[in-house]
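Heads up, one of the protein chains got dropped from this complex, but the rest are sitting where they should.
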């Protein structure tokens, strides 16, 4: 492998384009060698826009290309496990969007294959690479706030996804809160021991008809004794609300939303500012770039990836426990799901 | 009754002095006519400092004084019910510090006697009169944030009380969270239906030895469907942390702590400001004055009091449910306690 | 003199009522013994509202009352000097609203009489007692920001005063900026050496027709080398804008406006909060109380007053220099006015 990592992109949809843009415009030690997508026009568009030399017929063609060092899996969730295994067999390093799968057996099976192959694996929990959350984690690790005691995560989308998506996404606990389960683990440095969900359909009855809820607050107990909450809504009309705070024995740390500018207008009726950055494509653009940079760095310099298969597995497990808690109306130990 | 309400103060301790100061220095249509306290020097000190003409031998002497229109009960909790009943029998209007009692039968008994007597009754949930929380309630009532969906209350003390206090206070759910149960009901405009507590001893083992906990987060389900949390700690080293936020269908509202000044110092290592107002005597001084002004106004102008016996009873009930939830490690319906 | 200072109030207008309220409701070691006002109904109203026992026929009657220790001069500016001299002759301590007079000879004459009489004298620069500015001064004195280099004062009223007031007030530099000249001296700990004014009529042409301007920014050079600006407008539509900031060799300090509450509403179009406290009666209420408390303390404990005749004189002098700068369109040394 040279110092220029050759990457194959599998899946040319929205998040695939984000990563393609990162590699083209932000990462100097990697380049896109090939792109594959079942929709040829999607692959062509990405290839043209980001100057990718090869459009692969399918993902297997990427696996078969000896020049390719690593792949990014940006396809629908139900294909992740299969592609992971193919990549592992082909000896490619793997970056996979979250989650590995919507159930535990498929997840464990894919992770085992990857593990045995000895390739690098990183799961797409991009928020760990956000400057705000990284700062919070640093405060905890550095002892700036002493022993953490209470942790709150607020994570609200500006508007609900299409109902078609809701029907196949695995539901709010696996498609949306999945990031927050991971954030809770990342910030606390601890596994989650128990969850208790209060939630319901408050945004759109169609979400309820599709078998999901759109709003919940979940109370967490961590293995190390920390208590936490996750607050999720599919709709905050003022935009993407992404904040955390942690109370510790020596202080507290709290993040604010990110804004497109810092200007404040004082008018005759109110003091006001523009709404926060509206959605993940704006809010987490730097975090997306940083996670790919970290993945490339882990491969080129043979370091462990910063978010691994265990992290992907545990977030799924807690999501399944939350589903169970909501359905059964009781606190559920994560260990019940193992 | 003239336009100058004559008030008898029963209990010349810390909170009694706060109210004495309010009446002396902030309320133009009321005056302290008498003060009683089992410790004569305490009564004398208050009388001297706030120019109270009469030091009563005991609270009954205040009840017997026909010139006195209303009383303030600022004595230890275990005497509240008895004094309330004596005042009701004497036809005095009653302002009573929270809670009425630490158990339901005594509370119900006292409230019934007061009710039958037809005197005004106000319970000391002063935070309802704070400018921040009043603004949040107004936003909800005005529809500024649409239908409320999620509510968070953070309420942390700067330092734990003496262990002696912990042993007799009724515990964190009744002496500290009592304000937050009421705040939750006040802001939501709804009764609390279910509580689930996660908590423990994180601040001082002596609190655990005294049979209490010092930290908890409680997940609430309200009768009207709102979901909420209350976050309590006996110790936030940065001071008195008192914030709420509410998400609604049309927006969100959030309060910040109050500070002694707005100055921000940018130095070579950080941008910093002074700590928040340290404790309730500073943070809620205006709210204490406003609750007494409202009580006086309710009497002089024959209006309903803004916080009544039902409010006192319900906060107790939820506190008892929280105790049960913590002890039994399960969600508890408030109705179980009725 | 007992420990209860007896005060005579001269002038029962707006600011007189502010001080009467302070003494009645906030100061425990002083009381109003008498009030005088040329308009009998004004004096009667204050006496009734604040329980003042004596309505004096005129200010001389207050001077003649041997029970009165100190007086507050809250009359129109053109009477200050005369009343100050009468009080000095009567041996009364004097608190006088700013300015002493609109010209230097009358100011110097009155201050000399006061000085020779040996009575305490305090001028009403209440803003020195505001928590924000006091904190800034403390940061400078404590060395928190090192050697001060640049100082900015922003001081804007919510709306212009009546034209009738503008005609007799001495103009913006003497009736409004007078507070800022003093603030500049207070914060910097230095005399002002030179002023250069840029200003004009931007708010209301009627102010220009009355011979005044309504907007200016003045560049200051202090004797100790600090550079500063004062920004004044008769109209900030968003309310009373009162801020300062200071850059020093080791850091900077900056104040924000004060708000009626800390609530922030995030809606579908903006994140907004309520306007700042609207005017000096709300914004500086605590500072008014603190300046009177300090005056009473200076007398009862025989300390120097914290704002004295020299402070009153120098603010006038700089105001006159600013007038000259504006009229002549050039930088003016304050020494030119001496």
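Chains here go by letter, A, B and C, matching the order in which they are written, and residues are numbered from 1 within each.
Just so it is clear, contacts are C-beta pairs under 8 Å (C-beta built on N, C-alpha and C of every residue); 3 or more make two chains touch, one makes a residue touch a chain.
The model shown is predicted, which means the values in this text are computed figures rather than measured ones.
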| item | value |
| --- | --- |
| Candidates B:273, B:310 or B:333 - the one touching the absent chain | B:273 |
| Residue of C:219, C:281 or C:337 in touch with the missing chain, whole complex considered | C:219 |
| Residue touching the undisplayed chain, where the options are A:253, A:307 or A:321 | A:253 |
| Residues in chain C touching the chain absent from view | 146-147, 149-150, 152, 156, 194, 196, 198-200, 202-203, 215-217, 219-221, 225, 227-229, 231, 233, 235-238, 241, 247, 249-252, 329-331 |
| Absent chain, residues of chain B that touch it | 236-239, 241, 266-276 |
| Contact set of chain A toward the excluded chain (per top definition) | 24-26, 28, 49, 131-132, 134-136, 139, 144-145, 250-258, 260-268, 274 |
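What we mean here is this: only the chains that are shown with their structure count from here on.
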| item | value |
| --- | --- |
| Chain located farthest away, centre of chain A as origin (C-alpha) | C |
| Cα-centroid distance, chain A relative to chain B, in whole angstrom | 43 |
| Whole-Å separation of chain centres (CA-atom averages), chain B against chain C | 39 |
| Shared-contact residues (touching 2 or more other chains) in chain A | 236-238, 241 |
